[in-house]
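Can you keep this structure in mind? I'll have questions shortly.
All protein chains but one are shown at their positions in the complex.
Our next item is subunit A:
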Amino acid sequence: MLKKRMFSAATALVLIMSLLAGCSGGDQKNTANNSAGGEADSGKKDKVELSLWLTPQWKGVLDASEPNADYDSFFKEAADKFSKQYDKYDVKVNVQVIAGDQRDEMLNVNLNGGTPPDIFFESVFAMGDYVHRGALEPLDDLVDDTAKADIDQKYWDNVTFGDNVYFYPFAHNPGTLAYNADMFKAAGLDNYIGDANEIQTWSLDEYNNILKTLKEKLPKGSYPMGLYALNNQGDTWNLAYLRMFGNKFFDDERNIILDDENGLKAAQWLKDVYSQGYTNPGAESVSSNDANAMFQNQQLAVSFTNAVLFNNAKADMEAGKAPKFDIRLANIPSASGNPLSFTYVVGACVFKTGNDVKTQVAKDFVKFFSSDSELVKSSKNSIPVRSSVADQFKDQYPLFTAYDANSANLFNFTGNVPGYSELRQVLYPELQAIYIGEKTPEQAIKDYQSKGNTIIQQAKESSIIYSK
């Protein structure tokens, strides 16, 4: 009996020990990883493992037509090149592509868990909040005179928060409209079609006329313009529409001032184009992805786009992945006649991980791929921020000149306000309320302004930039 009990107790003990051993195994591994950091004692370099996250930008290293081109191709190539020439450490970079709408979830979870990525490559507007929260390393020490001379000051302004630079500008990605010239021709709108290498500018009256004609002439199941408000994706175009009648959106104190005559006119315009059937139905339940897919399937004549989406759409057509049509660019019109232009500056930032060695290597890697004369050529997949690269490719890509001409009408859609990520979450429910008729445009912009300013105020109180 006693023997039997002893045996049972021993079995239970072995079970527990094996469980504990299982748990502690991971710790040992971690220790091994953490030890990788100091200088090498022997001739062999110590290993440093970096994690780099990015949202989908362009496919391939230099071009989407390369075999097996994917969103991570560029960074895998850059990491390979970097580790071959880097003499301080043996560097391995783990590249991970994150869906744009998962970015904040992934980052918040990992920041709270103390495991942020070392590097994040993304549009600056989406990452500004992390600067205000004190999660990013300043990158001023990476910026040298050569870079300052090659990259226009307006891009440096875009990545500067307070007194410091937090992102290394790589490319920029201007947002415009795209239109299906074949559908325009079929509707008899030839006069409104611009040159293939230009960004066409329509007045607001012309645009309204285009939408009306398309509504009358397009076949069943096709719609003049894409409109969406399911979530915050692609909301910059919605923000642009709200400025159509001249509203400045933010005042000098960085507060929202949409609730005025011009803001109301813009909200009313959105309501009108929707209720008159000038857009796809169900905008409140349609995402920007849906709208983009509908445009590529020729169910929409006019839709939103940016330089990367535009190039990807063309590449998909060439590769036979999407129906081929004559796709061209147009500006977002405004009542003043001047086009509404905005751009996403895209670049890398470095997260504070508490590991000095990794931070330094991450910074070195960012500087490397953002300034290496060969690698920066990949910025031609959107629009290069470096004049040297733009000059090199301007004959091959005539649209670079058109985008450059547009930059005179740029507006800063984020206003560099703190709490911008949360601010985005309160816009689309108000747009939904307008489209489903639950609120008048007047009430919706009033509520948006009130909720938005509360968010900005709260974020200002905890911003490291504002508390300086």
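A few remarks follow.
Criterion: a contact is a pair of C-beta atoms (placed from the backbone, for glycine too) under 8 Å apart; a residue touches a chain by one contact, two chains touch by 3 or more; residues count from 1.
Just so we're on the same page, contacts and distances are computed from a predicted model.
Choosing from "DsbE family thiol:disulfide interchange protein", "Transcriptional regulator", "Sugar ABC transporter permease" or "succinate dehydrogenase", the protein name stored in UniProt for the chain missing from the display reads "Sugar ABC transporter permease". The residue from A:Lys59, A:Arg133 or A:His172 that touches the chain not shown here is A:Arg133. Only one of the listed residues, A:Val109, A:Ala196 or A:Ala319, touches the absent chain: A:Val109.
Contact with the undisplayed chain is limited, among A:Leu230, A:Ala390 or A:Ile465, to A:Leu230. Set against the missing chain, the residues A:Gly188, A:Pro281 or A:Pro398 yield one that touches it, A:Pro281.
Contacts to the hidden chain, counted on subunit A, fall at residues 5, 8-9, 12-13, 15-16, 19, 104-105, 108-109, 111-112, 133-135, 220-221, 223, 230-231, 280-282, 284-286, 290-291, 293-294, 297, 299, 421-422, 425, 428-430, 432-433, 435-436, 438-439, 462.
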